[in-house]
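Heads up, one of the protein chains got dropped from this complex, but the rest are sitting where they should.
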Amino acid sequence: MSGTSVIGKESGLSRRSFLRVSATAAGGLIVSLYLDFPLVAQQKPSAKTYPPDAFVHIKPDGAIIIQVNRLEFGQGVQTALPAVLADEMDADWSRVVGELAPAADVYKDPVFGIQMVGGSGSIAHSFQQYRELGAKTRAMLVAAAAERWKVRPEQCRTEASLVHGPGGQSATYASLAEAAARMPVPETVPLKKPSEFRLIGKETRRLDSRAKCDGSVKFGLDLDLPGMKVALVAHPPVFGAWPKTVDDKQARSMPGVVDIFEIPTLAKGKAVAVVADKFWTAKQARDRLQIDWNFNGLDKPDTSQLSQDYKKLAATPGNVAVNRGDLKALDTSAASDRILAEYEFPFLAHTPMEPLNTTVRFDGDRAEVWAPSQFQTFDQMAIAEVLGLTPDRVVFHTEMAGGGFGRRAVPDSHVQREAAAIAKRLKGTPVKLVWTREDDVQGGYYRPMYVHRVEVAVGADGLPSAWRHVIVGQSIVAGTPFAAMLTKNGVDETVVEGVADTHYEIANFHVSAHQPTVNVPVLWWRSVGNTHTAFVMETVIDELAIRANSDPIAYRRKLLNSEAKNLIGVLDLMDQKSAAWRKNLVQGHAVGVACHECFGTSVACAVDVSIENQKPRIHRATVALDCGRAVNPLTVESQFQGGVSFGLSQIVPRGAITFKDGYVEQNNFDAYTPPYMADAPTAVDVHIVPSDAAPSGCGEPPVPVISPAVANALSRLTGKRYRSLPITTL
Amino acid sequence: MQTYKLTVNGQAKEVTVDPSTPLLWVLREELKMTGTKYGCGISACGACTVHLAGIATRSCVVPISLVGDRAIVTIEGIGEDRVGRAVQDAWISEDVVQCGYCQSGQIMSAVALLKSIAKPNDANVEASMGGNLCRCGTYVRIRKAIMTASQRLA
Partner (left out) sequence: MLRPRASRMQRAAVLVVTVLMWSSSHMAAAQGGTPTEASKQAGLAAWQQMYSVLTNPRCINCHTATDYPEQGDDRHRHLFNVVRGPGGKGVPGLNCATCHQGANADSTGVPGAYNWHLAPLSMRWQDGNDKILPSADICRSVSDQSKEGLDIVHHHQQEPLVLWAFEPGRRRDGTARARPPLTHEEFVSATRTWVEAGMPCPSNP
């Protein structure tokens, strides 16, 4: 998700904050941090709505449970944030357990003011926060020890969950926890010097590996509660449709079917919920529903029609995002000195491996929810609204998620609303709503379809002398609480990011966007606007480089603004680390390069590509990145190896969601196919620029560079330019 | 509804279900063994992979009525096997997992590979693992972990 206007490298606690500490009945120290931040809607919640939640719980047996304030969905936050806290706390890492915190004010993202994960902000936003939590906890433990030993705190030192006194005394954190809970919470504490880090900056293996390798970890879909029922929903095949008639006789007659009824669904449509004792029963019953849908008045999206419409719009200026210099050079240059490139990008589905699900139990005056959610605050509010409760009456557990990529961060909380509507009808019974893979592929909330029209006048020096760029496609934030924050002059920033804020030095630069209304719910897809903008920028730049007979890396160096130090730095590092293999390419192979900055992180990539069986074969990717301080270099490496593989979802031949007469044409992995192992690079070497700067994001930055890098390599092999994704013929 | 006697990870089990129920859902909902995952239901992703009579099998498409008396081994039991344990240990030491949802299936496929080809080359790995989907993109680390497991088992 985008946060281009708010993410900075500093995410310190600049707001009023206070720490409340309490001892638990079972013994142990609980440190709570109450933050007072405005919500996105600019409403300051009062202190009394904060429930007493904990970040650190030291158990009597020495285990240290650290609450993680955002969803773990692969990015490694359940290890990284506890490591940050444990480092400052000098905790024994072998006793640390990370837990996914439930929904509560205290767990809101310090920058965004809502509990969420997205915008590649896990470390960027909570690094400072967790450091301070750890340091304050340590300070209170030391204070307790110092009081017990009648020494000064400065005379004590800590290491691996032990406090050592000046006279050889020592005490475990567990033994000090109760006393520490009675200590005053320091307003400020000094943090460690980087040279003192024991975990931060070190390769730290994930805490959740074993459970994910032996079948014991529970994802949202795995939840089982006594008396639980399973619900499936028959969604309208065209967004916003309603059932005209429903014949559920056959479905109801199946043993194990509990109830079948209509519920509101996404895009203001109505759907039919089937509740049964088990998944397979619910699925068979749903398959036997005969529903006649009402499509009256509905816009029926059609990819070929949209393509035509978008291309027509792209030939006219839209709402202006950037207007720099003038475009005289474009109007006066000869055709041979101009490039006109039209690009087309399809709708994309996220398809995380774990299909969407939410479990709700409604008890009349309260409710309990279990959801693998990227957006706990919004989801909790939505469920409360459907059930007629206040959010504080909804206990919301965050479950481990099997991927997300943005799909579980939905401003309208449509899945949770469906689950709540069903639970409301089955008061007292926990209901697990499951979306099948078919529901997921056909269920909307796609990365929108986009068309770009780029006209570049090429100067005598081979560099762009003028650049007109029109982007056509749906706004992602329109109609959401993020609209005000992220829309300027009628332009959704998440549509033009990556073009509007380019670091290429283009004096005469005009960027505008048309944002049509289409009956397709859309959403941010890992790296959002950068998914398509980086592809356009990096392939146009490559085309210009070829025209100028220039090496693509040298060309970029020449064109990049000298102030884009991080981007130039990664370009240099990538150049250095790939020079050997780039100069020794096997016959039939080609190099492709790309670089891009997003979410505060600069990335450069070089790929070694050949064509095998009419498909691109990526033998190797060398990736260089600057994410500020790499809190866990192992996680960073994984995110970049994984992110480039994920990014190839855009290139693989069956990587498009298409519409025909209102219907989504694909319904599972057979027709909408993500990259398998052979589609991904065989080897990815990752190189991190050493840095002490505040950490920036790693979740999304790997994604935008890989598709243009591969396309650039393919262009050198085939002589063609690839301007329409996915690539179906080479 | 019909009653089936199954052997799961060496233990005798009995379930009474609709004969068309895929083995995946029998494991997950009747036996409460949720380590085997639902990813697609059409054998496209491999998240549901178990071993049936030693053969890696996609349990989402196998109706319980076709299982017969073949022994079933799932991710919950594969650690009892020397190869299974080596694969799990390699997955951990090589920090393979991200979200982890596909990994039960990946591990079961990798174990099937290593039990058949003790020293697989890259082409073997790609052929055998080539039908398992991972949206997080852990493929590169999976390749490494299989080689690590293979070396340790030698």
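Think of it as A and B in the order they're written, each chain with its own count starting at 1.
In the analysis below, contacts are C-beta pairs under 8 Å (C-beta built on N, C-alpha and C of every residue); 3 or more make two chains touch, one makes a residue touch a chain.
Predicted model only: the values in this text are computed from it and were never measured.
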Which displayed chains the hidden chain touches across the whole complex: A, B
Among B:2, B:20 or B:121, residue touching the chain not depicted: B:20
Residue ranges of chain A at the interface with the undisplayed chain: 287, 670, 673, 676, 678
On chain B, residues whose C-beta touches the chain left out of the figure: 20-22, 41-44, 49, 55-58, 60-63, 66, 109-110, 112-113, 115-117, 124, 127-132
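Following the convention adopted for this analysis, only the chains that are shown with their structure count from here on.
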Rounded Å distance between chain A and chain B, as computed from the means of their C-alpha atoms: 28
Residues on chain B engaged by chain A in the complex (per definition of touch): 1, 17-18, 20-22, 25, 28-29, 32-42, 44-45, 47, 74-76, 79, 88, 91-93, 95-104, 107, 122, 126, 129-143
Sites on chain A touched by chain B in the complex: 72-76, 205-206, 208-219, 221-222, 224, 255, 278-281, 284, 351-355, 400-405, 436-438, 634, 638-639, 641-646, 668-670, 673-678, 680-684
